[in-house]
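Our next item is chain A:
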Amino acid sequence: MKSNSNLEKLLASGKFAVTSELGPPKGTDVAAIEKKAGYLKGKVDAVNITDNQTAIVRMSSIATSKILIDLGLEPVMQMVSRDRNRLAMQSDLFGAYALGIRNVLCLTGDHQKFGNHPQAKGVFDLDSIQMLKMVKAMRDEGKVLCGDEISGGFEMFIGAAANPFGDPFVARVPRLAKKAEAGADFIQTQCIFDMDRFSKWLAGAVDRGLDKKVHILAGVTPLKSAGMANYMNKNVAGINVPEEIIERLKGVAKEKQADEGIKICVEQIQQIKEMKGISGIHLMAIEWEHRVPEILELAGLLPRPVV
Partner candidate 1 sequence: MILAERKPLAEIIELIGDARKVLVLGCGTCVTVCFAGGSKEVGILASQLRMAASKAGKELEVVEETIERQCEDEFFEGVKEKISDADVVLSLACGVGVQTIAELFPEVVPLPGVNTTSFGRPVEPGVFVEYCAGCGDCLLALTAGICPIARCSKSLLNGPCGGSENGRCEVDPENIPCAWHMIYERLEKLGRLDWLDKISEAKDWSSSASGGVRIDIREDLREIKLES
Partner candidate 2 sequence: MAQRDDLISTVPDPDPVMKLDPVPGFEPVIASLCCHYCSYVAADLAGSMRLQYPANIRIIRVPCTGKVDIIHILKAFESGADGVYVSGCEEGSCHFKIGNLLAKKRVYYAKKLIEEIGLEPERLEMFNTAASQGPRFAEVATLMTERIRRLGPSPIPRNVAFVNGEKEYEFVPDN
């Protein structure tokens, strides 16, 4: 065991894992965290805590992760390279471990221009792959980046993100391989709508045996409406919602679109469950956490196994 986290134990036992996501509040409103956590508790195996997502200032992922532990859930602490240099990152990782956090996800992070402080200086001291390497060395060699030894233990289950839909397509599987080599134990993909392209990417990964090196969790997001689908198509890089899905949503009355979106999501999960090389799903239902239990129920993923 690398970290003894619940997520690790579940994946190691070959069970289909379910992770979800929680965005911290844009301030100190702990009650908001408690509310969202309430929907997810017991329904998912671990919860990603985002780190100033989209470069909008929110409560730190380390603090929010600790709050989640106190509430009885297991966090996956996300860490971006945009806001912290290697000193701050390693320092936060020590603190995270001391506070009981055992899963971390290393990301580059959205450029600050997209957020509410576009004048901020973007750090980008390391990129996500260098971060993975750094955390792995902290865990497996007990050393920080400069080679000094860490006083005390450090166990962490290390995650990374993968985008099967990014460009150039030829770079995507080699990039996954690089992340695996750098130190990723598990991967969460960007949310999937284009099953064809995803299958191609997955086949490429399985071909290289990458599904044996890292646990791949497929990202899914339920669509609330046709409008949301169109918005994501236009504004979110790397997300392509196929026409047929948009047509399906448009085909029902506006008040029924959310339910249709849930149906589509459940169908997607069921398709993904059958794919070779997939170890689980990462359900991203931002600001829709209260419908996560329903989606998982319909997809036949409840109750969650206990390891």
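Please note the rule applied: contacts are C-beta pairs under 8 Å (C-beta built on N, C-alpha and C of every residue); 3 or more make two chains touch, one makes a residue touch a chain; residues count from 1.
Keep in mind how these were chosen: all candidates are chains of the complex that A comes from, given by their letters.
From a predicted model like this one, the values you see are computed outputs, not experimental measurements.
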* **Touching candidate - 1 or 2 - for chain A as found in this complex** => 1
* Asked: What residues on chain A touch candidate 1, complex-wise?
  -> 81-82, 86, 108, 110-111, 113, 122, 124-130, 133-134, 145, 161, 163, 166-168, 170-171, 174, 178, 181-182, 190, 237-238
